[in-house]
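Sharing a structure, written as structure tokens. Questions coming.
All protein chains but one are shown at their positions in the complex.
Now for subunit A:
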């Protein structure tokens, strides 16, 4: 990982551009706070593909794509921009109670974070969580690639980001096998890279260390390490030290998590996974994030 630019002109970072993140952003804008909204400019994929939403107050049977359009218009009307950068991890309380939101293109130093990252819908590959870390499975090529200098590695990716990570690995490893899922459009041109379509069905290991992935047709691809590049990792990976159970972040009625200055809202805080709940939580998180910044004793009341 190269030295990232440190950006400190924001007080609050909102992670996620679904209903929770957007509701938070609108309220922060109204309260005149310097915030950055990190997410996908095309907003929530889940909302986009919802054919009919029957329980959004005031909008019976609205199409998901129409709702996303209305949200986009609202953001534009308020001059709120979505920064299209991928959040890797959030490092909390690093300098004087400030948090670092480490992204692909920059590290944002903020006083408060609202996690509105939704829920992970992808399934883990058998063996993935057990081998993450010392077992040779990693979610970040630029972080851990250097350890496999001169060795053969395997990278499995479901997003376009995976192409960049694979390219980086080609510079460091002797040989790279890049397994790209159907959604990935980019290709890697390096001579030491073999690119293929598919998805591993199993991760094989020996003595607690990764040895190979097994594909649907039974073929095995060996390597010294496996890098998995996907859309989202659970909250415990995103924010080390956060209290969560089954990937649901614990929050109190103020949307506060166990870490000072960190709030969470929406599907990532648990069920029911519903639009109105997400929007309400996003608003509460934003208003309390403002209180946290403005009132000295706000958090100690926890």
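To be clear about the criterion, a contact is a pair of C-beta atoms (placed from the backbone, for glycine too) under 8 Å apart; a residue touches a chain by one contact, two chains touch by 3 or more; residues count from 1.
Definition applied: contacts and distances are computed from a predicted model.
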item	value
Absent chain [UniProt protein name; select from "Oligopeptide transport system permease protein OppC", "Thioredoxin", "NAD(P)-binding protein" or "tRNA N6-adenosine threonylcarbamoyltransferase"]	"Thioredoxin"
Residue among A:102, A:141 or A:179 that touches the chain left out of view	A:102
Listed residues A:18, A:39, A:64 or A:136, member touching the removed chain	A:136
Absent-chain contact - pick from A:11, A:144, A:165 or A:267	A:144
Those residues of subunit A which, in the complete complex, touch the missing chain	1-2, 4, 88-89, 91-95, 100, 102, 107, 133-134, 136, 138, 143-144, 146-147, 225, 240-241, 259
